[in-house]
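A quick write-up on the structure given underneath.
A single protein chain has been omitted from the complex, and every remaining protein chain is retained in its original position.
For chain A:
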């Protein structure tokens, strides 16, 4: 790939020896004009200017009907993503059976029930009101009450949460009043989410609704201060494949205490006193920044962006946390841990890298992983030709600096924004204005995320809400060495003889976070891109020379 020099506007950028603008034009040409106009704004050729300024990308907009995207619904984001990984809340899906069935233990969030005294773990269960005709016609509140009662009688949980699916919003069930009533009756925390699938444009709306709900109903219920000198929360880490376990291991080694994780390996008790932590560290900005913002306003806990995907990113994030606390003891300890962990990682990388160097990857996943994983590929000497999010917003692409410019469309307007005020008693700014200013002067960024695009090379294609058909076109045109997405894309891409790494479920591998995770990932990618299975794609008797990269879109 000819790397384009920065800011030489006269020079034509190329991507993998092709003209990315032309590739884009060819793909757009297949769409009806109106669709092409819309997609064009979500399909951007990267160019990083001064201060990390990048082209504008349209994101968080409704998928055009008939285009097969990767996105799920609001309910999936609320129930599946944010609250699913919490083991000791009973999650009841209020709706017909499918929605609950399909979200039943299909994400690979790991959890350790032993770490809470009651040992509750309801993640292997799927509770649903399984609405029938009768409820659709006469309303489902009665059945919902029964379902809550049954769940309580059978399991005696600490909390029950109710998630509404599409039909519920239409038949007009008031899940919140049912929850209030049952909360009173049962004496445990019962709360509901109006996360009907048609709200918003993707899972993202559900994340927001989940954040609001946890904040309203759970955060701040327990003021006990956990022991520990450096107490933080890790936000937006869902413990896929044991990622959170690896990060916990590193934190423990450094002497950093985790009050709560949102929401990998989590318990509702930890959410309840998470406001007592002294710092919020955000992994996946998209899914959880709302809780961090609200916690800061109400309780004075500042937040920073971290990334534990990639060994060097991990080291950088640890240093950032140490710098925030500013205690020499912690700074030294963190350096010691990094010095202890890195050699093994670097040895593994050096062994693998000759076989991965120069390979070309594409990543289309989530609202942060498409960015974070570029770190690991960089460590392997691989290039990212194209990347995009499934449900990211503009700030996840271009950085939070664009927040004031984001236009709120009709789909997002109806997602509630909570008005949060300082807690009169419990607000406690964790860090003085002077110290904050001092840190900022030294280049420390609070409440900031720079986004994915400033870190990508010029000419790379950044594509929001990639469709299945566009996936096929990219594969045909570029024949990348590796494609990263999810299970829905996996088998189509592999039909073309190109390996697909699932970055939602990790292909049942992992962890990939932290130091040990990086080593795992190097080996896994080496195995995938160099597997002999691809050699057999061409049968020995099949003498046809391989068709040159065909350019036509069909």
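Please note the rule applied: a contact is a pair of C-beta atoms (placed from the backbone, for glycine too) under 8 Å apart; a residue touches a chain by one contact, two chains touch by 3 or more; residues count from 1.
The rule is short, and it goes like this: contacts and distances are computed from a predicted model.
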item	value
Choices "Nitrogenase molybdenum-iron protein NifN", "ABC transporter permease", "Acyl-CoA/acyl-ACP dehydrogenase" or "Metalloprotease" - which one is the UniProt name of the chain not shown	"Nitrogenase molybdenum-iron protein NifN"
Among A:20, A:69, A:241 or A:499, residue touching the chain not depicted	A:69
From A:16, A:135 or A:269, residue that would touch the chain that is not displayed	A:135
Selected from A:18, A:56, A:126 or A:188 as touching the chain missing from the view	A:126
Absent chain, residues of chain A that touch it	30-32, 35, 62-76, 92, 95-104, 106, 124-136, 143, 146-147, 150-151, 154, 165-167, 169-171, 196-199, 201-202, 410-411, 414, 467-469, 472, 475-476, 486-488, 490-492, 494-497, 537, 542, 554
